[in-house]
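Complex shown without one protein chain; remaining protein chains in place.
Let's turn to subunit A:
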Amino acid sequence: MSRRNWWKALSVVLLLYVAVAGLLMPVPRLAILNESIRNLYFHVPMWFGMTAILLASVYYSVRYLRTPTPELDIRAHEAARTGILMGLVGLATGSIWARFTWGAWWTNDPKLNGAAIAMLIYGAYLVLRSSFTDEQQRARISAIYNIFAFATAMPLFYILPRLTDSLHPGAGGNPAFAKYDLDSDMRLVFYPAVIGWTLLAFWLAQLASRVSLLKQKVYEKQLA
């Protein structure tokens, strides 16, 4: 294993640890939450990972606008796609959790709606990409939209839900991490989970961009 790939190994080790310890370690007994509190190790890190990978996507988009190369465009695109995947998994894990804790798959809650709308914003990014024929134009305009989308989607996650009461843990007096439900045992699993899932997101984005780059190379060879 080369020295540059240590973080992939770290991701695998951390996620294996999270899968085992997250399901087996003792957790505090809380009314209603019960065992479903373990979802903290899987649902919450998704959003951390999504934010990090979308930030990376914005970084690539900014770099693309400064020096346009097809590689940077592909990296921004694949990072955004990975972010969307993380967001969808986050919505799915949250929805399953809500089914057994709140009794409904979906509730009219600012956090849930904000996350869903942010997914729509990024869905529009994919639609935008598919509606160009010229590659350079597609790359530049989707980079512009990507930065714009990040600037408007992040308030949906981090600002708007804090302004209103919410059923979601972490708002409106409901318990969240850093309060009594996250004891030191849970931190031992939660922080590695955040790091592990975030690293996995970066790994996925890297693999996807390598596949895209190779595909483009093959395509160019066929043309030549």
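As a convention for this text, a residue touches a chain if its C-beta (ideal position, glycine included) is under 8 Å from a C-beta of that chain, and two chains touch if they have at least 3 such contacts; residues count from 1.
FYI, contacts and distances are computed from a predicted model.
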Given that one chain of this complex has been left out, which of "Heme exporter protein B", "Biotin/lipoyl-binding protein", "Na(+)/H(+) antiporter subunit C" or "MacB-like core domain-containing protein" is its protein name according to UniProt? "Heme exporter protein B"
Considering the whole complex, which of A:Phe42, A:Tyr60 or A:Tyr145 touches the chain not shown? A:Tyr145
Decide which residue listed in A:Leu16, A:Leu55, A:Ala92 or A:Leu120 touches the omitted chain of the complex. A:Leu120
On subunit A, where is the contact patch with the chain that was removed from view? 65, 110, 114, 117-118, 120-121, 123-124, 127-128, 131-133, 137, 140-141, 143-145, 147-149, 151-152, 155-156, 159-160, 163-164
